[in-house]
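Missing here: one protein chain of the complex. Every other protein chain is in place.
Chains: A and B, in written order; residue numbering restarts at 1 for each.
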Amino acid sequence: MLSQIRPAIVMIGLFTALTGLVYPLAITGVAQLAMPTQANGSLIEGDGTVIGSTLIGQNFVSDRYFHGRPSATTAPDPADPSKTTDAPYNASNSMGSNLGPTSKKLVDRVNAAIEAEFAAGRIDVVAADAVTTSASGLDPHISPQFALAQASAVAKARNLSEMQVRALVEANTEGRVLGVIGEPRVNVLLLNMALDRLK
Amino acid sequence: MSHKVAAPGLFDAGIIKRAAVDAFKKLDPRRLARNPVIFVTEIVSAVVTVFFVRDLVAQNGVAYFSGQIAAWLWFTVLFANFAEAVAEGRGKAQADALRKTRTDTHAKRLIDRQNRSGMTDVYEGVSALDLRLGDVVLVEAGDLIPGDGEVIEGVASINESAITGESAPVIREAGGDRSAVTGGTTVLSDWVKVKITAAPGSTFIDRMIALVEGAQRQKTPNEIALSILLSGLTIIFLIVCVTLWPLAIYSGTTLSITVLIALLVCLIPTTIGGLLSAIGIAGMDRLIRFNVIATSGRAVEAAGDVDTLLLDKTGTVTFGNRMADEFIPVQGVSERAFVDAALLASLADETPEGRSIVALAKSVLGSSTPTLGPEAQIVPFSAHTRISGVDLPGQTLRKGAVDAVTAQVKSVPVDFERAVERISRAGGTPLAVSENGRLLGVIHLKDIIKPDIKSRFAALRAMGIKTVMVTGDNPITAAAIAGEAGVDDFIAQAKPEDKLAYIRREQQGGRLIAMCGDGTNDAPALAQADVGVAMQTGTQAAREAGNMVDLDSDPTKLIEIVAIGKQLLMTRGSLTTFSIANDVAKYFAIIPALFVVAYPELEAINVMKLASPQSAILSAVIFNALIIIALIPLALKGVPYRPVGAAALLRRNLLIYGLGGLIAPFVGIKIIDLAVSAIHLA
Partner (left out) sequence: MTSIGLAQIAIVLIAVVVAAIPLGGYIARVLAGERTLLSPAFSPVERAFYKFSGVDPAREQSWLTYTMAMLAFSVIGFISLYALQRLQAYLPLNPQGFGGVPADLAFNTSISFVTNTNWQNYGGETTMSHLTQMLGLTVHNFVSAATGLAMAFALVRGFSRAESPTVGNFWVDLTRATLYVLLPMSVVVALVLIALGVPQTLQGSIEATTLEGAKQAIAIGPMASQEAIKELGTNGGGFFNANSAHPFESPNAFSNMLEIWALLVVPLALAFAFGRAVLDHRQGRAIAITMMIVLVAGALVAYWAEANGNPLLTAIGVDPSPGNMEGKEVRFGVATSALFATATTGTSCGAVNSMHDSFMPLGGLVPLFNMLMGSIAPGGVGAGLYGFLVLAIIAVFVAGLMVGRTPEYLGKKIEAREMKLAMLAVLIYPLTVLGFTAISVMLETGLASLNNAGPHGLSEILYAFASTTDNNGSAFAGLTGNTLWYNTTLGVAMLLGRFAYVIPVLAIAGSFAAKKKTAASVGTFPTHGPLFIGLLIGVIIILYLLQYFPALALGPIVEHFALFAGKTF
């Protein structure tokens, strides 16, 4: 084994240089030159400030905006760093709820969400994505079904006609490529930005 | 095939009785340790027995259940022991008969075998057990030969039925390939001086006794590999059962050790573990009943792997002698006249060829066959002229090798030459017949292929085994016979070193070779071959070199030997598959039973709808024990082998033992459960 130590050390060094430095830096260089938008996170800027990324969901609480899916992300509790506190759409700490299908917590949480939805008077059957947390907690999309279910409430809050808002939702709905690849979805941030432009 | 040692019935009462007793003797843990699966079963049986006693004393109401479990676990061990004992018992019956030949043999040991004193045949009477290597003994008519040895002087006819079962006497003489004699056989006539070549206790008979008894049975390589697999599975299931206890606690169930052990025994491969050694013993036993002694179990396994069979032409492919097959008269001679002449020329010829000409001629001529009158003058065959014949009044008939006969005639017709050429090309021997110096025609003598041999070679080919014919004939003759018999290859004008070279070449190509031989010059090839079958009539050197001895000296037996080897391996594989496949059903019986209190939902996987948790566990354990008994006949008889390709065999065995192994316990456990709950055992 001793005779293999030297090659082991040298090889680790060489591979570190090649695959740890040359490879990522070369890729970074090419990406920054050729595809800077994607390479820097598909950011949306407005008035010189970064509004967000088209790829990362944001936490919408106002009833003037379409809401994204529930998010299970957390952040360190400012009061006690050893604990965490709910922080939806924390893009520095992606995570899902990891609640199992028979989890009482899950059923209670969904039940509460549904009751809130019913209280808001929005729906008869709840869209699945409306009451379930996404895997990353940063899902930028919702289903067209969930978006349409929110249309009348948003229209009311903004004094728009429901028809107008529904049309906007449909305009912002992405379908499947070739009818197969992908799922029908609405990017909440882009929809809300379009909503803001709708004056 | 002359004779088979009478096989005791599968369930001969005597053997069963002895085996039942032996099954208990084998409970000795020191002996059981050789068999890890059953050893583990025995240990846990003891543990459950302790729990049973505790339950009895504590009167906690489960003693009735744990007592039954303990009993059936012990039965599992006993049944496995019983299987082995039955297999051994069948050999022991034979061994006892053999042992009788060994006791009380007196030997006449020559005192001065260098004969320096000038006195011949001065001997002293000693017990056979006192003989040493190199001693020379005198054996006379009526004596038992006291030990294995080699005839150094004299010639005698010997009855070897004690070991071969063949009652026809054989001739043994000094020098040559028929000099070996075996202790325990009887000299019928004349006398021989025998140099002892095996020390007492290691003679052929001793080895045979040890083999049939299975006393010194070594595990064979494949058996060891399989044991490792079974031990590995046993360890895995131990882990499964031990860890199940905490997992059950997490799930709100405290399992009793008794049911965990019941689960363990159901899962570990007790079926194949219990039958494995019985299968091996039975395989050897089958070989012995074919009158073949293998010097190691390894050879039996190797027989199953044989890719190439080297077969001697004479005696295997063809009958020993050439026979008349056809009469071809020359133009202008009627067939009737020619056959008449050939018959007359051969009536006095007592060689097998001559007799075959007579037989063929008689069948051609029907009832009106000529006979020789007293005036006939017989001209016997001489090696010098290579011609024989008969002189009748006005008729000089000659018969012999073509060149010898044609040298004596005036003209050789063209059609005669053509016929001779055709016969030679076909591998036959032409015999010319002349009358008064005129060629009448030619008799076609040919090797007669044994009638069933072609289909047997076809069967071998289907098994993937290549057959190679070894012959001293020239290549043309060899090719013709090879083609007719359907062998795949041949070695013509074979010298012993050719055989050896052929074997080495095949082995280089990754093939396993079997061959048989009898002469001393066969010994190197026998030793080189993976399976070398020496003929009992062969020399001591040949018998030492081979790893099997055929007591009948029948070279066609190689084919049976291969089949027996394959059968042994197939039986092991099939029962292992069956044993493992069985476990699936046992899970479906036991797992819901264990956890039904904590998780009533698990009742959904109680697909057999067993009556109660206790009856489910008990039924699985009973099934597990009884299946060993049920499979003993199969283990002893072996899974039937058919000469078809590997793919067809696999499909068939997988269906029967794989799929059958999955399904059978579902049915079996259900039936036992019905019985158990009907008579309120649980």
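FYI, a contact is a pair of C-beta atoms (placed from the backbone, for glycine too) under 8 Å apart; a residue touches a chain by one contact, two chains touch by 3 or more.
The structure displayed is predicted, hence computed values, not measured ones.
Undergrad: Which one touches the absent chain: A:107, A:120 or A:157?
TA: Within the whole complex, the residue contacting the unshown chain is A:107.
Undergrad: Could you tell which one of B:305, B:391 or B:544 touches the chain left off the display?
TA: Going through B:305, B:391 or B:544 one by one, B:305 is the residue touching the chain not shown.
Undergrad: At which residues does chain A meet the chain that is not included here?
TA: On the side of chain A, residues 1, 4-12, 14-16, 18-21, 23-24, 27-28, 30-32, 35, 38-43, 49-53, 55-62, 65, 69, 89-104, 106-107, 110-111, 114, 125-129, 131-143, 145, 176-177, 179-183, 185, 189, 192-193, 196 touch the unshown chain.
Undergrad: For the chain that got dropped from the picture, name the residues of chain B it touches.
TA: 221-222, 224-226, 228-229, 231-232, 235-237, 239-240, 242-251, 267, 301-302, 304-305, 307, 461-466, 509-512, 565-567, 569-570, 572-574, 576-577, 580-581, 583-584, 587, 591, 595, 599, 601-602, 604-605, 641, 645-647, 649-651, 653-654, 657-658
The criterion applied here is as follows: only the chains that are shown with their structure count from here on.
Undergrad: Just give me the whole-number Å value for how far the CA centre of chain A lies from that of chain B.
TA: Distance between chain centres: 75 Å.
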